Structures are given as structure tokens and as C-alpha cells.
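Reading through the C-alpha cells given below for one structure.
The complex appears here without one of its protein chains, the remainder shown in place.
And now, subunit A:
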């Protein structure tokens, strides 16, 4: 039931609004609203029960294993949340003067330094509000760099076919044409195809390493050399940074620009789809173009925010104020809790877990997409053999996993691998959880063999059965309407 359907005319949660309404403000009649918007009329207890009930219809990291490849769903330490919500931070107006915000600024400055250290870049801006906005900032900087040099003919961005969908979308938003580069049979970028695509139109390439195929791009130095020789720049998609944290840095691989998804690698909560944060880092030659604002430490030790007058070549602002500050504070606390040693341990255990899970699933008879390669922090199973033998799809198996109490891995991505699950356990899961997941996969395959209708009709034990996505798209119902307002705007 929707909160709107619980509504009864005249029911109120009175403690939540000012006690009495003052005289109506002197707003000219023709600018006033003629009828009240239809919002719920409910009591406070009804609100609490309704939304507590809804929360219980969710899978989450706090309640389930969530091996969602490329999304890095690890534990969100509660201290990060508590300490980001201290009154000095959470009650601060974005336009309050910076000399009254030195505590906040020092945290953000130090976060910039930590991100420089883990990415190997020379300068960082914390401004982008999400990974995809970080990508956009990255390609806008590529554009600004070439334009500043009078190099206006570089209109193409190269993107491997395995890349995240946001990469081509970000490149297009920045006004570039996208050229896809194929992947070789071993999972590495097809270097010959890449070389033949390079030319005077090449503005840059967007790569992630390890790639979304769950393997480390071994020829990365050759790729960097080839792109740079052609006059292009290398952009690193930080979605998979968790898999190399403390082991190898994008800056050392030759990347010019990096974005970091703090909600992935730095364990800030995903919140059911945000807020995230997508800081961008650059090599020194791109520093003038970083998005604003960013924090600088002055000679006297005071922190100040750089703006348009300090950085006239900046690509500009991406949100009205300083970005997702609350998320940045959580990432800062996370980094201080883990420290140098702990951040270096992250990738080791993320990779250990992924390799263990892959080895066990392989031993159980599942098919790895790239069996000859070392697994990175995530790996791909192709369920094509199961689909062929039992007529069950990767989606059926994913839905059946929900019945077993595990969130499904990423399904049907990357697009190159048929019937695939992209599995990423992360470092915060125990061996016991991974073993449970393997047992569930084995049990589901047995079901597929003996009673394929069982996985095909899954899930069976959730608040709803399999949902009809085609129906949703064909019979668009995007907003509830009261009976009385149906005629007005329908």
C-alpha cells in the first residue's frame, strides 16, 4: 500500500509543522495556488510504520551478501556516518565564511592528499557529486586541455567495448564522438585495433584497470605509450580501484586523469542509489582545468577554497556548492580508520576473496569467462552451458539467489559475455559467507537440472514474485493520482 493510500482527510502529524499558521502572506492572487497539492494526510506513527515496513522489503549490505560486480558493495562503517553528522559539519551553511570552517576544510584537504597518494596523481578536486559526474569532469578536462593548446580537431574518445555504459554517455555529454575498441580473446584490449584507431582526431581513451572483465590489463604501459604518442590523454575510470588499492596506482600506469567512486572504494553508503561522490585527480599538466571548488592550504597553514578567480582555466562548477561534502567526510573518516596499512590491505583481501570464490565455483563445475587469466577483485561466470542444458537463464539463477538470501551479482554486464554474472565479493565478507554463496549456486544448479520451473519462476520468498518490466514500460504509471485529481491533469 502506498503512503498516499493510507491518507485520510484531516489526519495530521501536527508536531512536525509550526503550530499555527500565520496570516497568509501577501502573494498576488494570480500567483497563488488555487488548490492544495494532494499529499498524504497521515499520523506520525503511520509514517514510522509505513517506512519501517518498506525498509524491511529491501536487501542491503547490513542484511545480505551483495556481490554486485563493478559496484563494490562492502561494509559501510557506522563511525563514518556518526562523525560526518557532528553539528559543526552538518549544520554548516555552504556560504558560511571559510575562516569559520577550518575544521571541515582541513578534513577535505587531507582527503585530497590521501586520494593523491592512492591514485598517484598530482592534484585532486572533490567537486563531482558522483562517479558519472567525475567521468564527465574528466572528459571535460581532456577537452579543455586540447582546446587550450589550440588543438581543436581532437573530437574522438576511444572506449573499450567492455567499458561501463557511463563512459560513452559521459564522452557524448562532453561533446565527443565515441569510438569503440574491441577486446581480444584473452580479455585484454586489442592493441592492434587500438593502434589503428589512433590519429589526429584522438582526444583520449577511457579505461578501467582491472577491466570490467575482471582481469588486469597487462599491456597498459604499451597502451599509454601509444595514446600519448598520438597526442591523446588517458582517463582512468575508478570504479575498479578497490581491486588495486595500495598495489598499483593509475598515475604510475600512465593515466593523466582519474576519478574515484568514494561510495565504492572508500565505503560510503550507496543509499539505494546515491548520494555518491566522484573526486577527480590529474597529473600536473591538467591541474589548471580541475572543477571548482577545491581546497588549498596556504603558507600560514589556513585552508582556503579556490574559485574562478584563482583558476580561470577551470572547466567550472558541477553543482551549486562544494559537492557532496557529507559523503566526503565519511570517506575521510574511513581512510583515517584504515590508515596506510589498512588501505593497502583492502585490495589484497578483495582479490583473495574473488579468487577463492572463483576457484570454488570452478571446482563445482561452473564456467569462468576467462579461465586462463588471474581473477582480479571481480570475475565473470558465463552460464551459457546451464542455459543450454536446462533452459534457465542467468537472470533466473540471479532471481533464485534472492530466495537463498543473497543479492544477485550483476547480470548481463559486460555485454560481451553471454549469460553472465559479474561477481564481486569485496574484502569485508568472511570465508563462511562465500562458502554459503557457493552452496547456494550448487543447489540452484541442481534445481535447474531437476525442476527448472523452480528457478524460472523465482523469486518465491520475497514480497513480490518476478516483476513484469515490459508491462511497466508499456503501461507507464510513474505517479499515483487521487481519484479526484484524475480529470485535472490526466
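As a convention for this text, a residue touches a chain if its C-beta (ideal position, glycine included) is under 8 Å from a C-beta of that chain, and two chains touch if they have at least 3 such contacts; residues count from 1.
Assume contacts and distances are computed from a predicted model.
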Worksheet entry | Name of the absent chain as recorded in UniProt (options "Probable glycine dehydrogenase (decarboxylating) subunit 1", "Acyl-CoA dehydratase activase", "Ferric reductase-like transmembrane domain-containing protein" or "Ni/Fe-hydrogenase cytochrome b subunit") | "Probable glycine dehydrogenase (decarboxylating) subunit 1"
Worksheet item: Given the contact definition stated above, which residue among A:189, A:223 or A:333 touches the chain not shown here?
Response: A:333
Worksheet entry | Which of A:60, A:313 or A:367 contacts the chain that the document leaves out | A:60
